[in-house]
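For chain A:
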Amino acid sequence: MREVGQFEYFVIPFLFGMAFVLGYCIIGMVRVILELPQCDRRRFFISLITPKTIWKNIRDIFLNCLIHVKLWKRKPLLGFMHSSIAFGWFMLILIGHIQVLWFIPGRIHTFYHAIFFNFFVEETEPSVAGAVLAFLMELSLLLVLTGIGLAMVKRVASLLFGMRRTTRPSLLDRVGLYSLWAIFPLRLLCEGFVAHVSGGSFLTLPLNWVFRQFLSNPDNMVLTWWGYSLALCVFMCVLPFTRYMHIPAEMLLIPVRNAGIKIRHPRKGFAKLEYYSCPGCGVCIDACPMSVKKANIKDATVYLNRQLRRGNEKRIEEISDKCLLCGKCTALCQVGCQGPELRVAQRSLRTYGLTPDYAALPLDGIKERLAGEGEVLYFAGCMTQLTPAISRATESVLRKAGVPFKRMDPMGEEGLCCGRPLLMAGRTDAARELMARNRELILASGCKTLLLSCPICYRVFAEEYDLPGVRVVHHSVYFEELAAAGRLAIPRLSQRPLVYHDPCELGRGCGIYDEPRSLLGRVGRVVEGEKHHEQAICCGGSLGSLSLGFDKRKDMTLNALRNLCVEDPEAIVTACPLCESSFARYADRPVRDIAEVVDAAVPASAPHPADVLAQK
Partner candidate 1 sequence: MDFGFSLSPSSAVNLDTVDLSLFRKVEARCPDIRTCIGCGSCSATCMASAWSGMSVRQVILALQRGQLRQVEQKLSACMLCGKCTMVCPRGINTRNLILAVSREFKKEEAQ
Partner candidate 2 sequence: MIYQGKQKIWSDYQKEIPDDHWFYVRSCIRQNFFPASEAHFVKIVKDVLGKDLYETEHHTTCGGIAYHSDTIPQETAMTIVARQFALMTEAGYKNLVASCITSFGNYTEILETWREFPELEVRIRENLWKACRREFEKPEYVCHASDVIYKLRNEIAEKATVRLVNHETGEPLRVVEHIGCHYSKMFPHKGVGGAEYPCVLSGMVESWGGKVIDYPERRHCCGFGFRQYLVKANRGYSVSNTHKKFESMEPYHPDMIITNCPGCPYFLDRWQYVIAEQTGKTYGQNGYGIPALTYEELAGLVLGYDPWDLGLQVHQVASEPLLDKLGIAYDPAKKYLGLNEKEIMKPGLPQVLKCC
């Protein structure tokens, strides 16, 4: 009948597809690496030979690309669906190659023998190894088929998979999707036809028995092999132009990211990898706080990635400007696509006819006022100027704790912005100029601690400023430390439920989740909103969005409030002046900054612990 080594024409489509997709990916990879700035490229190459990162890369690729651990965490069914396809397919390829190595080692170089193995061999299952391999193959195939089945269910009932909204696939996406769906049933069919010759296992052998009951001419089955090969070909040929490009792209993304490289240009190098790594799953649509309004759905990161691939400049601009930069899409994204960073990079591409000039700022006067030694320097920030209750409470708490401090921006006097809003708008140069001035002031003040009320300021001071010898701390953390050290006598007041809202910049931005909760826990009973920690919902007031008007934000704030009030808290506590103002506008219960809550809890007349000690 058939002999190993005989060439069959039906493998040509597969070989063509394989050659195309490999060529495309190799060229793409080289281009991406070349587009990296030189320093980043060097860093990447070094990481590839550093054992620590090698191990990290392998682990990440395995866990993320094959197992989809993030999806498992989010919704096991969704995770199972994805990992069954990815891991199952991977196993098919892997075991396929083991089979080739085992039975026809001379053919390993042909590529196609591993894919069409059963066509070219006979009687493999009598050996124990053959039977085990065949069993494993069919187990993997079953896994993939289960995944495909689930995928089909998901297309009609995405809510079962924890996704309220999902993307509308493009035409090519559909072609890719249907060809992907076709590959594995076809493979089952093919292998079913030849199982009596090639051998098989628990799936193909019964199938083969059924087929042979009514199929007389076994040559007809060559057509199915053609179908299988063509399905593979179609899938591989459209792959670069569909969401499935994420499969190869992510494998490069992981090592590049692990090398510590950041997005510098929205279209080149790392950014390109990011948007090609987007699987288009649409998790970010539900994640996006703007999605409460239907009109904003098309502004989720998945659409940004799609438009970046297509080069639709107008939409790219719109999507980039609208985003609140809350970072929730990144937090939930299984490939960790950095939507906000992509957008900021896009914003920074623009040229402006007007460049700010901060030369007129009376630096000397402020320096003179700030001159001192070793005190805490409190920078309230612009937004806190509009919520004086926060700065007053902060000052009061500091006083009660006996912490000597100086205000960097007293109410009503010349103040500077921290520079973060400019960075968010992509005006990096202006931001750097402003930051240089702030830095000068801070260093001139001789402080050892820079205390911030506003997470927006906190993030930029912590991440972007070079302040040797100065500790940058947010008041929620600082007060928790004071309380833990016994310098703030907080009598545990009650079991009243207080919900804590994670400000985007403090939570997802800087990873500060626990200290505010533990501080708040000293005053009352901390309850959580429906979504919290890295899944917290932006208040809608973010400075990150450039184009979102005031009237467009109300629904977001209401949605975030709804989320916070599931446990019917007595008050909403947050640690950001902007969140506080946004919520206070529409909330049906008190909204407080954590500083206000702490200040109210610490008795005004309480003797300072240090004084008490001194008296003893």
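How these were chosen: all candidates are chains of the complex that A comes from, given by their letters.
Keep in mind that, in the parts below, a residue touches a chain if its C-beta (ideal position, glycine included) is under 8 Å from a C-beta of that chain, and two chains touch if they have at least 3 such contacts; residues count from 1.
Just so we're clear, the structure is a prediction, and the values are computed from it rather than from any experiment.
**Q** Every candidate listed belongs to the same complex as chain A; state which one touches it: 1 or 2.
**A** Candidate touching the shown chain: 1.
**Q** So in the complex, which bits of chain A are touching candidate 1?
**A** Listed in rising order, the residues are 321, 350-358, 360-362, 382-383, 385-386, 413-417, 419, 421-422, 425, 427, 430, 434, 543, 546-551, 581.
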